[in-house]
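I am attaching a structure below and will ask some questions about it afterwards.
For this view, one protein chain was removed and the others were kept in their places.
Presenting subunit A:
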Amino acid sequence: MTEPLLQVEGLITELGETARPLRVVDGLDLTIRSGETFALLGESGCGKSMAALSLMRLLPPGGRILSGRVRLGGTDLLHLTEAEMRSVRGGRMAMIFQEPQTSLNPVLSVGVQIAEALHVHGEGSDGRNRRRVVELLRAVGIPDPEQRADEYPHQLSGGMKQRVMIAMALAGDPGLLIADEPTTALDVTIQAQVLSLLGDLRRETGMAVLLITHDLGVVAETADRLAVMYAGQIVETATVSEFFAGPAHPYGRMLMESLPSAEKRRGRLATIPGRVPPLDRVFSGCRFADRCASVMPLCRERIPEWIGLGAGRGVRCHLWSEGEASHPGPARNAAEPESGASERPSGSVGEIGSPLLKAVDLKVHFPIQRGLFRRVVGHVRAVDGVSLDLSLGRTLALVGESGCGKTTVGKAILQLIAPTSGQVLYLGRNLAGLGHRAMRPYRKDLQIVFQDPYASMNPRMLVGDVVGEGLQALGIEWTRAVRERRVADLLELVGMDPESARRYPHEFSGGQRQRICIARALAVEPRIIVCDEPTSALDVSVQAQILNLLKDLQSRLGLAYLFITHNISVVSYLAHEVAVMYLGRVVERGGVEEILTDPRHPYTRALLSAVPVVDPEKRRVVIRLEGDMPSPSNPPRGCHFHPRCPEATSRCSEGYPPEVRLGASRYVSCLHLD
């Protein structure tokens, strides 16, 4: 075994006032060897990022390390002076962050920002640094590095910015790279690019990577070993193959069970009830006990010890203490088979699957205005001819990467944005072009749930008023008492305490807020709900709760969902039909199974291949897409995808390929379908 590169022992970090501190990292032990990728896995609020910032000694104001040892290649980092620590930061140990958008200084060119790191950690002349900057940019796969070095962050795409961050981190030739959710803010095809870049660089330079993530798929694909963190502590360490063969701690197991997938379609997803406990208290038992499916009386009485399971594997759980090791069986609420409700038609309004809404050649173009007189100099073709069908009681997933226009489609269907042309036929009536007044009777039937449950509720309104406002606004229910009763029923329907009506949105967690938003949409008894990435701001265990709820509501109320998402595993679990969008157009649509198992459009194939698989044994072949999605203000001639398409021929640039019907419900826009 190689000498460990990083050794952390008993690290304790606190935040906040000394009188009532939050112990965000509580006794962290960690060993990372040279050249390996070590993943630190956990949901938000588990202390992963604070652990990483503690290693760098870059804690936010008020953060302090109380005790512990952090040894990096023989140096005890906690005993260095601040000046000595500065030469470690960005030198032997570098870090990249989650948000490449905000992590680069907007007023300095990227070349200058990289050169700065070179300057701090070397004594090179300006000319040599400039050459090295270009080398680094080339090494992270940025085209035209000489030219790009002089550009500013806003001129680069998100993926490019993360590459620049990586180049900056490489400047000091680090032995350890800490990557804090490096691909969370990126699209899945860009994520695939960045992850493979990190893997290549690790092999070339021999550096170790500490990968902090909540994404089990990313861990399965990139890491060698991992530690699962929960409420400030590590609850399990294992090699990746051991972990995915069977997590030792119930938390890891429940996380895996709550992931949506095609195999789980028939039943409900397992959920983890409750949330991560606040860290301002002293624990007297296991921190996970309140949410654990395998909880025993002992778990609440005694703090579980760290139990070594041999060869670097270990767990913090009473199930593994003497005599109990045989117990980690299936969890209580693990993937319980559905009680038959999921496919049962509601029967209230028409037949399941009967057509409800049809978008025909929908276009939304935004004018680009310039100059003194706001002259229109072009158009952003956000949506450029999209046709869709929504049916009663069914879910149509609209899939695509950011900027492809999927959210705009949702808003245009609801007439929240006026379509430039095309039709939105709801039960045969064209909604496009209806004025506010004419649209009002239809508002009741068409509702929306937004991505960010934090930003989509007025913080100064009581939850009851948030939910009940639609009833009043659309003149459905004028009597206050009746309305309050309806609101209470609705809250109960989405699994909330009716008493919540008297509280404010900020008193609830993200998952609870999203339930409230769903109750708000349901209040007016809609038939169609546009769900715009409703779970992408949530942790997987909470996501499972929301997905279960949406599925239940659909079967009980016969709702049709237009589910806008970039998350393929959610699609495979929830959707009946799928439409894949690229640069304002649907490139392929059809039934969920045929599209996910046998994608025909090259973009669909690339998109699906880029999704990390939660199974380290299944190494997939990623179809690497070069570059980024072009701007919708100036889409490529012919097929919009052809400049990035691995199968493109000269014919592809001649005209946009017509939609070809393959089978009963499948349509594909590609010239090469053989």
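Throughout what follows, a residue touches a chain if its C-beta (ideal position, glycine included) is under 8 Å from a C-beta of that chain, and two chains touch if they have at least 3 such contacts; residues count from 1.
By definition in this document, contacts and distances are computed from a predicted model.
S.K.: Out of "histidine kinase", "Recombination protein RecR", "Dipeptide transport system permease protein DppB" or "Inner-membrane translocator", flag the one the UniProt entry gives for the chain missing from this complex.
M.R.: UniProt lists the chain left out of the view as "Dipeptide transport system permease protein DppB".
S.K.: Among A:Pro106, A:Gly127, A:Gly310 or A:Pro658, which residue is in touch with the absent chain?
M.R.: A:Pro106
S.K.: With the missing chain put back, one of A:Ser284, A:Thr597, A:Asn634 or A:Thr649 would touch it. Which one?
M.R.: A:Asn634
S.K.: Looking at the whole complex, which of A:Arg86, A:Arg443 or A:Arg503 touches the chain that is not displayed?
M.R.: Final answer for the missing-chain contact: A:Arg86.
S.K.: So which of A:Val134, A:Met168, A:Leu279 or A:Val383 would be touching the chain we can't see?
M.R.: A:Met168
S.K.: In the full complex, which of A:Leu66, A:Ile303 or A:Val377 touches the chain missing from this view?
M.R.: A:Val377
S.K.: With the full complex in mind, choose from A:Ser67, A:Gln147, A:Ser284 or A:Ser421 the residue touching the hidden chain.
M.R.: Selected residue, touching the omitted chain: A:Ser421.
S.K.: Give me the subunit A residues in contact with the hidden chain, please.
M.R.: Touch with the absent chain occurs at residues 56, 58, 83, 86-91, 94-95, 97, 99, 102-109, 116-117, 120-121, 152, 154-155, 165, 168, 171-172, 365, 367-368, 370-372, 376-379, 420-421, 631, 633-634.
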